[in-house]
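With one protein chain withheld, the remaining protein chains of the complex are depicted in position.
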């Protein structure tokens, strides 16, 4: 038995819990906030058999991995034609930090 | 030294913290919510000497184990005599998931 502790971004937490639960994994969500510059994290703990660890890691990776997205800039800027245009901006979102820990003993009562 | 991570139902959390504290165990309660269909869980972490792990597990088992209870149905139903009667219903409550983890190093400052 292994314990997977995953720190994911809040915006991915719904999707990753959904994906893990659909595959039959039991997920517990701890309320979390990151350190400075890192607000908005959620910590998940998942108890899993050794031979399913890679499956759990793949699900987390697929849903939460760092990726780029294009957003509109918060404030529009004056275009050369004198019209306000939104300024598309590429930002990086997501990312997960995952620890896999060995479990001495696992009990369900 | 071992670290016991116990995920218990909210309704049992007061009693199990009380029982563990009375026996001298130091319990830390993390705010928790379960995944889908699993709302209302509390995660406890308890640092404990190796030879006391079984005592901690027994306390958690005694307080939190899955058991049946009879509740009244949420809405009363019309009995054959024309009087509203409550409808007793057997439900399963409680249950705990417990991980015991080895601790490399334990410090109190």
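The first chain written gets the first letter, and so on, giving A and B; residue counts start at 1 in each chain.
One rule holds for everything that comes next: contacts are C-beta pairs under 8 Å (C-beta built on N, C-alpha and C of every residue); 3 or more make two chains touch, one makes a residue touch a chain.
Since we're looking at a predicted model, the values are computed, not measured.
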item: Touching residues on subunit B - with respect to the absent chain; value: 1, 3, 17-18, 20-21, 26-31, 45, 47, 101-109
item: Subunit A, residues in touch with the chain not shown (by the definition above); value: 2, 5, 7, 30-38, 41, 43, 53, 57, 60-61, 64-66, 94-102
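One rule holds for everything that comes next: only the chains that are shown with their structure count from here on.
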item: Superposition rotation for subunit A onto subunit B, Cα-based, multiple of 5°; value: 120
item: Inter-centroid spacing, subunit B versus subunit A (mean Cα positions, whole Å); value: 28
